[in-house]
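Here it is, the structure in full.
Apart from one protein chain that is not included, each protein chain of the complex appears where it belongs.
Up next, subunit A:
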């Protein structure tokens, strides 16, 4: 089962390698990982999408917590969070397909951010499932290049956590 884990870490060099090394060293999967500093500059926040049964997920959270540079770990899988991901998509757009690409972009409230006579580059944001959906529609038209950020997640409600 897919899990979205948010990890609050010290904003120091080497922390990313500690976290990534923990996953590779213990044979845990990483589907995606995104990391950037938070509103407090000494902290960074990672969003990791991983998979495994309950026992593996328990080990992943415990092992992450064991790292000295990790301050807090939350497993958001219970639906208590909103997830968003961005994709930049370069797609073939010639003749008739130009209009079709525009229609799809419109339906998904995405944006065209670069245009050439032969292609469009699209910026799409949304839950990972939405990105999957737009890709499914664009793929038959000719996907030239794709880059996804992996999701970031934030808890629902008024309460914020900083660590």
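Some notes on this structure:
Quick note on the criterion: a contact is a pair of C-beta atoms (placed from the backbone, for glycine too) under 8 Å apart; a residue touches a chain by one contact, two chains touch by 3 or more; residues count from 1.
We adopt the following convention: contacts and distances are computed from a predicted model.
Between the names "Zinc transport system permease protein", "Acetolactate synthase", "Cytochrome c oxidase subunit 2" or "ABC transporter ATP-binding protein", the one given in UniProt for the chain missing from this structure view is "Acetolactate synthase". Residue A:70 is the one among A:48, A:70, A:110 or A:134 that touches the chain missing from this view. Listed for subunit A, the residues touching the missing chain in the whole complex are 9-10, 14, 17-18, 21, 25, 55, 58-59, 62-63, 65-71, 163.
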